[in-house]
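Some chains have been omitted; the remaining ones sit where they do in the full complex.
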Amino acid sequence: MIADARANASGTITAPVPGAPDPALLDDLVAANRILSDHGVLDAYGHISGRDPGDPRYYWISRSMAPGLVTGADIIACDLDNNPVQPGETRLFFERVIHGEIYRARPDVMAVLHSHSPSLIPFCNSDTRLRPMVGSAAFLGEGAPVFDIRTVDDQGDLNICTSAQAKGLAQALGRHGLVLLRGHGAVAVGSSIRQVVRRAIIAESNAKQQIQATLLGPVHFLTPSEIEYAKRMKPKDPDRAWQLWKQRAMGG
Amino acid sequence: MIADARANASGTITAPVPGAPDPALLDDLVAANRILSDHGVLDAYGHISGRDPGDPRYYWISRSMAPGLVTGADIIACDLDNNPVQPGETRLFFERVIHGEIYRARPDVMAVLHSHSPSLIPFCNSDTRLRPMVGSAAFLGEGAPVFDIRTVDDQGDLNICTSAQAKGLAQALGRHGLVLLRGHGAVAVGSSIRQVVRRAIIAESNAKQQIQATLLGPVHFLTPSEIEYAKRMKPKDPDRAWQLWKQRAMGG
């Protein structure tokens, strides 16, 4: 692939847009699609993207297809207006507007996932907040926020179709690592594709455990100081899980 | 196969009854049986049919057998009195009366499924209605109706054995996409085999999520306007899920 170039508003040629993804990002993005499908976080729908490591104005995402079938050849680049870099691409996720708006609102974010993770749905439609049961879920903080699309407009369906809706979602996300979407699903963000995958898998199991714990009586969640401490710390050996998940999802 | 023909009451030869199913319908009907088995919506029992696309007075359904073992050679045609078109067929679902009566009552319906989908059973025996948690479940409307066979007769068992019982069931279904049967299971209908499969799989997961959400406190379901909007809209790229499910259930 050859990188094409674009003129900016004043006609100056800007930096070339990405022609081919960083090999490590490509590898992680394909693996992420497969791992999340293997864990049941993604089914036929949902999508994960990674911001271009060399140019923050672009992100990489698969064509519109089932995540479990994604290969390297299916990964394309979009700009932050969610337009594909290569002209002529027609198979695009209509909800990719989520990715562009979050990358814009959160310069620290390097990966974005939109899923319908099954055990998160009950928390999307409840006043009970999703809260961390264990240290690895500390990124949920004092509780994951819930985005209600009616705060943007109460016409239309529950999908994020417009920039206004995606901006509202990004606002609800704020500085959090995960936001729930009422009647819809979730969006997880992070500083790498691997971190987002890790968060998504932990959020799903944390949700199941919180539901079970609710049955047993009042739940003792992580304390504010434990949450703060865990947020400051790096997870111990996160690649151990990544390699195991990848091997299970992709064989070899 | 050669289409045979029948005389109507006055002795006139009517249009030939279907001799061989439409290839696309046949393919979808076999895949539907396998997909629903693979998802645990169907076990050894239950059945799905598709109305003949060329002649609305006939529908196609498998012989009486486990859905997970159905092949193209097992698909037969029945008229709306639920009589097999080919004489001599003896392996018939005794509850096929459900299909004929619903096709009669609902000219818009092109496919009918009867299942004992496991997570729907709790809602069959409860005053709590099965209601949509997410946009794709909007076809559940303000709550799936529950058919109580005692409204037709309180003799016999819970199976739908007679035309009177099937007519009662069709009446309880009304304009809905899914009706629950007290102490028994569910019937889903739709404008195509693929839509019915989609509805059945979504209903099963929606039921699980609603049960979990009930544990967390009051559940916020889709609003009436969201339900109306979603009903008007076509689902985005429904074939993506169909192809993925088919590949998982049938390989290739």
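As written, the chains take the letters A and B, and residue 1 is the first residue of each chain.
To be clear about the criterion, a residue touches a chain if its C-beta (ideal position, glycine included) is under 8 Å from a C-beta of that chain, and two chains touch if they have at least 3 such contacts.
Everything numeric here is computed off the predicted structure, so don't read it as measured data.
Chemist: Going from the 2 copies shown, figure out how many the entire complex holds in this file.
Modeler: Number of sequence copies in the full complex, not just those placed: 4.
In this section, only the chains that are shown with their structure count from here on.
Chemist: Per the centroid of Cα atoms for each chain, what is the distance between chain A and chain B, given in Å?
Modeler: Averaging C-alpha atoms per chain gives centres 36 Å apart.
Chemist: Enumerate the contact residues on chain A facing chain B in the complex.
Modeler: Per the stated touch rule, the residues are 43-45, 64-66, 68-69, 94, 116, 118-119, 121-128, 150, 154-159, 182-185, 211, 214-215.
Chemist: Would you pull the chain B residues touching chain A in the complex into a rising list?
Modeler: Touch residues, chain B against chain A: 132-135, 205, 208-210, 212-213, 215-223, 225-226, 229-230, 233, 236-237, 240-241, 243-245.
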